[in-house]
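Removed: one protein chain of the complex. Kept in place: all other protein chains.
Per-chain numbering from 1; labels A and B assigned in written order.
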Amino acid sequence: MKTLDEQFGMPACFNVKSKPSLFCPGCGESMILKHLGNVIDSEKIGSKITLAIDIGCTLLSWNYFSFDTIQTHHGRSVPVSVGYKMANGKRIVIALMGDGGAYAIGLQSLLHAAFRNDPILAIVINNTEYSMTGGQMAPTSLPGEITATSPLGKNASIFGPAFHGPELVRQIAAPGAFIARATVSNPTMVETVIARAINNQIENKSFSMVEILSICPTNWKMNAAESFEFLAKLEKVYPVGEIIKNKNIK
Amino acid sequence: MSEKKFITGNEAAVLGAIEGGAEMFFGYPITPATEILEGWINKASEDKNLQYLQAEDEIASGFATIGAILAGKKAFTATAGVGNVLMQDPISMAENERLPFVGIIAQRGGPSTGTVIYSQQEVNLTALGGNGDGLRIVYSASNVAECYELSAKIFSTAWKYNFPTFMLTDGYLGKQKITTALNKPLRPFPARKILKEDSLNPTHIRNCFGSEPEFAKVLQRNISDYKFLIDKVAQSESYKVSGATDIILAHGSVAAAAKSAIDDLRADGVKAGLIRPITLRPLDTKAIRSQIKNAQRVYVIESAFEQFARLLVYIVPELASKMIKVFKPAVGFTPEEIYKIVKDNK
Partner (left out) sequence: MSFRIHLGISKKILNQVQDDEKHDIMKNEITKIVLAGEGGQGIQTIAKVLSTALVSAGYFVSYIPQFGPEQRGTPSVSFIQFSKSEITYPKFDTADIVMVLRRRAIKTIESYVGPKTQLLFDSSTISRQKFSLNNSRVFAIPATKLAEEQFGNKNQNILALGVLAKNFLDYPKNAMWEIISTQLGKKFAKNKDLADKSKLAFDFAYDFQLETKKFTKPEYDTCEEIVIRKNSERTAVIVPKYCKGCGICVLKCPVKALSFSKTLGVYGTPIPDIDIEKCIACGNCFRFCPDSAIRVIKK
């Protein structure tokens, strides 16, 4: 039994020994992991989860939870999850990654997992830059966004505008796939969407993907208030909710 | 008990893998390994226990193989050439995390797309291909019977010692259909769940470390574990070495041709013999060293430029000055050719 000051308000499936974590102050990924933990607790599936994590700040969650976790390579948490789930269909398999792992180096595998309807859940943490390496431009960086590799602002005519990953995946994903976007500014919705995604894996044996808009005060060089203001800007560019397929495109 | 079959190397490899306990295969079509993917799929249609995925590329194949291994299944992949280059991404992770990754590498000409059929030019990459100080075990099959026998063995070696383990073949071996006896292999070493699914004692596996000294400890442990297995795993064959003045060092298909040449040489009064490393990593240093000691001439013959030679010289430095280098990158050797090389050099 965990005492008050040990486990405190943390989800029961957290590994207390790894806290305080190595994530920065105000890290959106920390919030998301907490919401994930809450869902795992309320669905009572802590003993059934296997988590595969990408490189980047996500790798800091290698000992975050009290369930099996495998740190993979950049863009590879999805294919590892696919192979694992195929070998052991009874486990609930979650692949965790950032916007680089999902939409740059790992995009190929993400698309094909959705295309094949592999019954895994991909959680994509989108904070519009590559955090662990110091805040470089990502596919999801907004036009004009200043990052370590776009010091004068992202030039959309050269690097493309804002990358809508879930929308892209939705177009080729199997009909039974569940694809959605949430934001850390709405914690309840984050948990609802994750719960629905997990159930899609358990009940419908189908692919799920949830992109969660997140904040990064360290690399955005912002305080709490400024971070949430920028997040509000992101929510205008990246619509939140379930992603519906554009039927006009055959 | 051996049974005779008229079979290709790639077909034999599939049968061998199944004998070795393989249950899952992940791969991407690439010549000359494609028949392994297709052969496995055929077998899977007859046996529901066998699963497979033709993945979107070799990188995904390798990582999906790792996923299945973590869940406790004997899984493997097969590739060649540039596919082998891509495969180093997952193999490096398997080296760091000490996973029993199993792969069959069918060598073709390289670098780049090279040729689709034959070489011994993937020795460097298969034996030493990851980043950092990774360790792996590499076997080299020299005939179709070995494609079967070693294909089973690599699973047991991998799951027993927890290092990525490979069998090298080539396109000639893979595609030749030959009458051969297949010897039933020993009982396979069992697999086990690597992610143990115990939330009271969760398994947390990482490959990224916070500091140099912390990581150095992990690597030192891997190095000492590897040292421990050398005597148990290193394998070679000595063929007609008794009283030999001329020793050939060769592996894989080249060694097969050399055997034939040696038979003819001996018949003509030339005291020739062959040392054929079956494992390229770790090399059977004792056997190699003792056999070349009394030879007047040692030929290192490979269908590559100094790849096999480099592995040998590091372990047996006296070879550096002694060996006669016979390198033909991307081109095979016939028995007649090898006969001539030894005859002419006497």
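Everything that follows uses one rule, which is that a residue touches a chain if its C-beta (ideal position, glycine included) is under 8 Å from a C-beta of that chain, and two chains touch if they have at least 3 such contacts.
Quantities reported herein were computed from a predicted structural model and do not represent experimental measurements.
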> For the unseen chain, which displayed partners does it touch in the full complex?
Replying inline: A, B
> So which of B:P29, B:P111 or B:G210 would be touching the chain we can't see?
Replying inline: B:G210
> When the complex is taken as a whole, what residues of chain A touch the one chain not shown?
Replying inline: 4-5, 8-10, 14, 19-28, 30-31, 34, 57, 59-60, 131-132, 134, 187-188, 217-219, 223-225, 228
>> Just checking the interface: what residues of chain B touch the absent partner chain?
In response: 208, 210-211
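To be clear about the criterion, only the chains that are shown with their structure count from here on.
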>> From the mean C-alpha coordinate of chain A to that of chain B, what's the distance rounded to whole Å?
In response: 39
> Contact residues on chain A for chain B in the complex?
Replying inline: 13, 15, 46-47, 50, 52, 55, 59, 62-63, 65-73, 76, 79-88, 91, 108-109, 111-112
> In their complex, what parts of chain B are in touch with chain A?
Replying inline: 23-24, 26, 51, 53, 55-57, 59-61, 63-73, 75, 89-90, 92-93, 97, 195-197, 199-200, 202-208
